[in-house]
Each structure stands twice: as C-alpha cells, then as structure tokens.
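Structure first, commentary second.
In this view, the complex is presented without one of its protein chains, the others remaining in place.
This part shows chain A:
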Amino acid sequence: MPSLVRSTATVFSREIAPELRSPVGVVLAMGQPLLFLVLFGSMLAGTGANPGAGTEDVWQWFVPGILVMMCLMGPLSAGHSMLGELNGGQMERFLVTPISRTALVLGRAAKDAVTLFAQATLITVIAIPLGMDLHLPGALATMMLLVVLAVGLSALSCVLAIASRPGGNLFWIVTQALVFPLMLLSGILLPVDAGPGWLSTVAAINPVTYVVDAARALFAGDFLNSSVLHGLTAAVALAATGLVLSTRAMKRGI
C-alpha cells in the first residue's frame, strides 16, 4: 500500500490539475473577500477607529480577519465538490482502490490549503497600496496558521458532504447557516468587545475567534502573544477532528 504522503500527493495533484489549467476560478472566488477588503476596509479605516488593541494600524487588524473569512468561504464549502463526486461515481472508484482513506480527504484539504495560500497572498499584496504596513515574517506565520485551519474546515466539510448524501440539502443548510454567525461572532469585521457581554460569551465558544485573534497577533509580528498558542490549538484541534471524522465516515462504507 502506498504511503500516506505519496497517496496524499496523488489526490492533491489530481485535485489541483484543473485549477492550474484555468486559474481564473481561484481569482473569481476571491470576489467577496476583495469587496470586504476594499470597500468595508476603506470605510473602517476612514472612521479612524482603532479596534486592534496593541497595533496602531487598522489594516493590520482588518486584513487577517479577511484572510480567515476566506477560509470560511473556500475550504468550508470544499465538500461541495466531494458531494458531486460522491453522487457521481468518482468517489466510489477511489474507495475501491487500496489508497488510504485519510489521504482521500487530506489530498483534497491540501489543495484547498494551497489555493487559500495563493488567495491570501494576493489579498495581502493588494492591501499594501491601501495603506497596510506589511510585517513579512508575521504575514507568513499567519498563512501557516490559516493553512492548518483550512485543512480542518475542508475535512469537516467533507464529513458534512458524506452525511448529507444523496440530496445535499443538509450540506447547504449547515454551511449557509454557519458561515455568517461564525464570521460575525469571531470579530472578523468588528471587534467582539464592542458588543454586549453575552456576545463575548458566545464568541468565546467559537473556535474561529481564537484563530482570528492569533492571526492578528501573528500578522503584526507579535509571536509571543498568548493568543497565538490558543489560536494554534484551536486550528490543530479542528484539523484533527476533521481528519478523524472524515476517515471514519469513509471507512464505514459509502
């Protein structure tokens, strides 16, 4: 049986090939985060608000949030393509080979993570002329954190896709119902502290909140901030849960 790394690479290269052939889709998928960055971000900067405790630059506070937002929009709906392949015959065709079930998810998640990395880089570069100070090592560390989050969300999305066969309604209901609350309750657009106390309580049980806080600290180059550890833990926990659940779901028979 081929090793996990090799198998993951096999699945990854299959998934990435069509994107490389027509990369336009990757850019088009960035439309919404771009709107938020350019329009919402400019307004936020214009209000002269200083939501980020510790950093003077509102862009350095806002951009990492937008990067996490891309994670919620891209990888979280990655199950969509798997749902299509589950209902078509493609998934079945892979499951009848000896390839590792974990690799089938991990390869897809890796593709989502790489796509996200490319998109996040573009967003960051676009933010520079808008007035953001770039802390390069910080930005790169943020990307690494986001890659872990992307793997987790992508894997969880696959679990959801498997659970919502064959109709796929469950998949759409859950992802649509999740994206905006997760986004608003993690302080991506405005700081959670600005809301009432109950809102902070809800935000505290949202794992994305910790990732957003960590991303902000990293992005500004504040590597030793305690939120970095919390965020990293949350992202790793999401990734591990996603991979375990998806592997189990596939072993159970599809």
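Quick note on the criterion: a contact is a pair of C-beta atoms (placed from the backbone, for glycine too) under 8 Å apart; a residue touches a chain by one contact, two chains touch by 3 or more; residues count from 1.
The definition used in the following text is that contacts and distances are computed from a predicted model.
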| item | value |
| --- | --- |
| Record-based protein name (UniProt) of the chain missing from this complex, from "Succinate dehydrogenase hydrophobic membrane anchor subunit", "SbsA Ig-like domain-containing protein", "ABC transporter" or "Glutaconate CoA-transferase subunit B" | "ABC transporter" |
| Option from A:Leu95, A:Val202 or A:Ala237 whose C-beta touches the chain left out | A:Leu95 |
| Candidates A:Arg14, A:His80 or A:His230 - the one touching the absent chain | A:Arg14 |
| Touch residues of chain A, complete complex, unshown partner | 1-2, 6-7, 10-11, 13-14, 17-18, 84-85, 88-90, 92-99, 252-254 |
